[in-house]
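Once you've had a glance at the structure underneath, I'll fire off some questions.
Excluded from the complex is one protein chain; the other protein chains are retained at their positions.
For reference, chains read A, B, C and D in written order, and residue numbers begin at 1 within each chain.
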Amino acid sequence: MAMLEVKDLEVYYGMIQAIKGISFEVNQGEVIALIGANGAGKTTTLQTITGMLQAKKGHILFEGQDITKVPGHKIVTMGMAHVPEGRRVFANLSVYENLKLGAYTRKDKNEIAQSLEMVYESFPRLKERRNQSAGTLSGGEQQMLAMGRALMSKPRIILMDEPSMGLSPIFVDEIFKIIQQVSAAGTTVLLVEQNAKKALAIADRAYVLETGKIALSGDAKELMNNESIKKAYLGE
Amino acid sequence: GCGSNSGSSSKKDADKYYIGGIGPTTGATAIYGTAVKNGAQIAVDEINAAGGINGKQIEYRFEDDQNDAEKSVNAYNTLKDWGMQMLVGTTTTAPCIAVAGKTASDNMFQITPSASAPDVLSSGNGNIFQVCFTDPNQGIASAQYIAENKLAKKIGIIYDSSDVYSSGIEEKFEAEAKDKGLQIVSKAAFTADSKTDFGTQLQKAKDAGADLLFLPIYYQEASIILKQADTMGYKPKFFGVDGMDGILTVENFDTKLAEDVMLLTPFAADAKDKAVQNFVKTYKEKYKDTPNQFAADSYDAVYALKAAIEESKATTDMSASDMCDALKGAMTKIKMQGLTGGKDGLTWNESGEVTKSPKAVIIKNGAYKAM
Amino acid sequence: MSFISYLINGISLGSIYAIIALGYTMVYGIAKMLNFAHGDVIMIGCYIVFVLMGSFHLNSTVSIIAAVIGCTLLGVVIEKIAYKPLRKASPLAVLITAIGVSYFLQNLALILFGADTKSFTSVVHIPSIKLAGGDLTISGVTIATVISCIVIMAALMIFIKKSKSGQAMLAVSEDKDAAQLMGVNVNKTISLTFAIGSGLAAIAGVLLCSAYPTLSPYTGAMPGIKAFTAAVFGGIGSIPGALIGGILLGVIEILGRAYISSQLSDAIVFAVLIIVLLVKPTGLLGKQVQEKV
Amino acid sequence: MALLEVKNLGISFGGLRAVDRFEVEIKKGQLYGLIGPNGAGKTTVFNMLTGVYKPTDGIIKLDGEDLVGKKTIEINKAGIARTFQNIRLFSQQSVLDNVKIGLHNQYKYSALTGILRLPKYHKMEKEMNEKAMELLKVFELDGKADFLASNLPYGEQRKLEIARALATNPKLLLLDEPAAGMNPNETIELMDTIRFVRDNFDMTVLLIEHDMKLVSGICEELTVLNFGQVLAQGKTKDVLNDPEVIKAYLGE
Partner (left out) sequence: MKKANLKSMNKQTKSMLITYAMVIAVFIIVEVMVSTGMMSSLMQGLLVPLCIYSIVAIGLNLCVGYLGELSLGHAGFMCVGAFSSAVFSKCMMATGMNETLRFILAILIGTVVAAIFGWLIGIPVLRLRGDYLAIVTLAFGEIIKNVINVMYLGKDSKGFHFSIKDSASLNMEADGQKIIDGAKGIVGTPNQSTFVVGIIIILISLFVCFNLVNSRTGRAIMAIRDNRIAAESVGINITKYKLMAFTISAAIAGAGGVLYAHNLSTLTALPANFGYNMSIMILVFVVLGGMGSFRGSIIAAVLLTMLPEVLRGLADYRMLIYAIVLIIMMLFNWAPKAIEWREKYSIKRMFGKKAKAEEVQ
């Protein structure tokens, strides 16, 4: 059974249909990349999965349970985390408070402290700035915070919306390493990326989204060699 | 009878007198409008039960104006559409002036139970009459009474500067008191927006050594003043005017605090007078409340209308304007006792002003006692 | 001497504003809405106590507890019916709905309890303190109000800083969607905020009516506005700000009334507010929200 | 003479020295890149150049005119326009109107002229529409002139922001991560557009970017910031091969 299964999903903004019936699945332990041009509907898909948007049609199953109509906060409690587009850090709270909120669904104080240490280890800059209000961080720093905050919930599956956006080249590499580590530690990853090359490099499988429909899917390495993909998304 | 508003159709039954009333029954001053509405209703019911005026029944309808001039005019127009021939109202002063402008141009007969400013009368063309004292009269009468009876040497005043009634009385009282050689040692105002805390005003009076506090205000505020003065340990004499009437009926108010309070009022709900007692009884039965002077004035207003109609022989089929011309003349001829007539009864002069003698009462053991 | 007595009056009035402002600021800070109906919830709380004590002859403690429960429920219900459906709408729409609710409560009270003013019996049984040979009196209500004010403020601050629900409130106040992504139940959190705010309103109401013993359907309106002003004065959203703002406002109002003009006391209060905001655009303790470019 | 001359620029936030002794000279017509690790202070430099932040010390000269202490609008009038790292469009207005707002100081008429719709109003509006459409065409947005700005996809929003900045007729255009959120193909398109703008509008461009393809593709010179200080400066090729830069920023 797939860990996350999306079936015939359709999503609207008012009268406008953004997602036109897509289906895909993510298996336990996989890294799945979701790529596509601007406005293809990647963000919309992720937001619908975590309950920020409501689906008009179709179903979303998480570990066999239908979560299409489950309120967002419960989905998170079930073990799903989401690094949202545009970072969405709590601007007036400190870095530390942001991270603590990341662990909102968890109870054990010691384990939370451990996770905090791990996040600080992955993102030393955050440790350095732990008392700065998140709103005054630089763009890249905020991106790290958003990522760290999601990891604080110790999710079983993490949805990431363009985690490398606005990061310096050296840190983009770092972020992809972190994603791999996260995956290696047993967390399933659903990754939305503009940086298709790097995403496909670490992904097991990938789906290509075009104007609200899945245009192509398959093994990540194979897709990387697919001519049309190369042309459209890898800039070669 | 049934509620005054329900079942009213604008289709006119030509064989009835149409009397309208206006006042606030919602909003912060709803209490006055409600009293006027109920007082008149009792009079109408009595008259109708006793066979009407000249054998014709009265149709009565009351409209809410929220104590707002503009809404008052709306209420007036609604009543006009309904077929009103004469108006009992409006209850409060500023709206009354606005409506007076309209009744004057429509030549509609208007008798206000309670709008007491002189401007009310001067806004009309002789078509407006008051049942209550005018404010200056009350101020002057109060000052005279205090001076004649040598009630105090040093006087403090607390009044509502945002209220036409209160500031009107205060102004004349102050002038008259000076003439009479009374010493006003403190004068403090409050406004509609801050009428729950009088600590400062009381402190001022206390500091100035006032041994009598003149309170030309309504009883709601007076009840707080009495309570706060008590808490402060300040015990001057209190002297009120007709607005003070009602203080003993404030629900849950400790009437001991009102002991020895003096007031000038044309109406006292526990007067021995039989008419008053009947009225109070009916009112209590019907509205589960003790009537105040507004209710009494409005009751008298309806009876004044009855007297004037009978005097002028105005008929039900007259237009409002004809009716007005007829009643205008009759008003100055009638004389009635009413509930608020005091020892000399009620009479009116051409400008619409009432002549009646105020009673000075003092509260003893939770009841009014003539002084 | 009279100055000190004015000061005491001011603190007494101010601490009542402060308690109301605490509820205001709480709801504003978290739900980001101006709950103009807050003052009217206060009024309902007073009527509950009034009726329970007057008609049912319950003792004051029981009545107060009942009022707190009643107002809490009322707050939650209002939130559910009138505000929750508008969660995604413009804040102005919610403001208008709040005004509708305010009118509704006022007119409901008018019909249920009548227009006439009731005299409210103080529920505070602390004796008043006499100082300076009886020239100065600090009433029991004042003492009770000041103490409850400080206790409530401290409790709220600890609650928000330390408790999990408090953390959730902070998150919701910043970004509802992101809060939900943290696993915070946004609706529940906002309901809780309203519950607390309205419960506080009941306490505020009882103290208000004990200090200024009168009750009518419009009792809550003006104190509501003043408390809103106080909350802004102290920096809206800031809990200690509400306390300081409330007390200062009360003191300024009373001193202005005593020494400048009793008719212009409100104008003076508002003028001071404006001056403070011009110097400190986010109120005395308000956070200057930095918008990073 | 250099168009932009910055000397010894610095700013602190509380205890944090975000930018320190920053210097740069940009010649007219250049395509200049500002790069550096996250939090190095690049956006902060932009904010000081445009008067959003007041530098604690230093000199900023545009065409010889000192800009330190001036307000954002004065600096814009003096000739600097910018885009933002997190897009800031007039989201409730049409694409066309966004550009027309950019033309605000280019085509002036008084409020009264507008209210009374005097002939000048009609003339100016016509010219504005033409000019705005011309600009939109450059970014291939002319077909979407009547869309609401917030309904454009991300990449096009970035382009619209550039078009709006250009509309203010600047001498110097500052772009903060123009390629963020774009896929490689879109980035290539963007590079062409930036070049086109430089050539056809006679523009000088200073841009911040993390996408090395774009930086190496179009920037002629670079400054690298690290912890608020200049780490390297010079020809793009040289800078990108500087071991210090590789270590601090590029990796591998």
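A few comments on the model shown:
What we mean here is this: a contact is a pair of C-beta atoms (placed from the backbone, for glycine too) under 8 Å apart; a residue touches a chain by one contact, two chains touch by 3 or more.
Just so it is clear, the model here is predicted, and its values are computed rather than measured.
For the options C:4, C:92 or C:129, the residue in contact with the chain missing from this view is C:92. Note that of D:13, D:121, D:201 or D:227, the residue touching the chain absent from this view is D:121.
Across the entire complex, the residue among D:16, D:101, D:188 or D:212 in touch with the chain not shown is D:101. Note that of D:62, D:81 or D:180, the residue touching the chain absent from this view is D:81. Screening D:19, D:35, D:52 or D:194 against the full complex identifies D:52 as the residue touching the chain left out.
Considering the complete assembly, chain C touches the hidden chain via residues 28, 34, 36, 82, 85-86, 88-90, 92-93, 95-97, 99-101, 103-104, 107-108, 110-111, 225, 228-229, 232, 236, 261, 263-264, 266-267, 270-271, 273-274, 277-278, 281-283, 291, 293.
On the side of chain B, the interface with the absent chain consists of residues 3, 5-6, 25-27, 63-64, 66-71, 73-78, 80-81, 94, 97-98, 100-102, 117, 119, 123, 161-164, 167-168, 171, 174-175, 191-193, using the contact rule stated above.
Seen across the whole complex, the unshown chain contacts chain D at 50, 52, 71-73, 76-77, 81-82, 84, 88-97, 100-102, 104-105, 107-109, 111, 113-117, 121, 124-125, 128, 145-148, 151, 164-165, 167-168.
Here, only the chains that are shown with their structure count from here on.
Central chain (C-alpha centroid nearest the global protein C-alpha centroid): C. If you average the Cα atoms of chain B and of chain D, the two centres end up 74 Å apart. Separation between the centroids of chain C and chain D, computed from CA atoms only, is 48 Å. In chain B, there is no position where the chain touches two or more neighbouring chains simultaneously.
For chain D, the set of residues touching two or more other chains reads 43. Residues 35, 37-39, 86, 125, 136-141, 143-144, 162, 165-174, 194, 196-197, 231-236 of chain A are the ones touching chain D in the complex. Considering their complex, residues 2, 5-6, 9, 12-13, 50, 54, 107, 110, 114-121, 128, 134, 137, 139, 211-214, 216-219, 222, 253-254, 257-258, 262-263, 265-266 of chain C touch chain B. The touching residues of chain B, when paired with chain C in their complex, are 25-28, 30-31, 34, 161-162, 188-191, 193-194, 196-197, 199-201, 203-204, 207, 220, 223-224, 227, 231-233, 250-254, 289.
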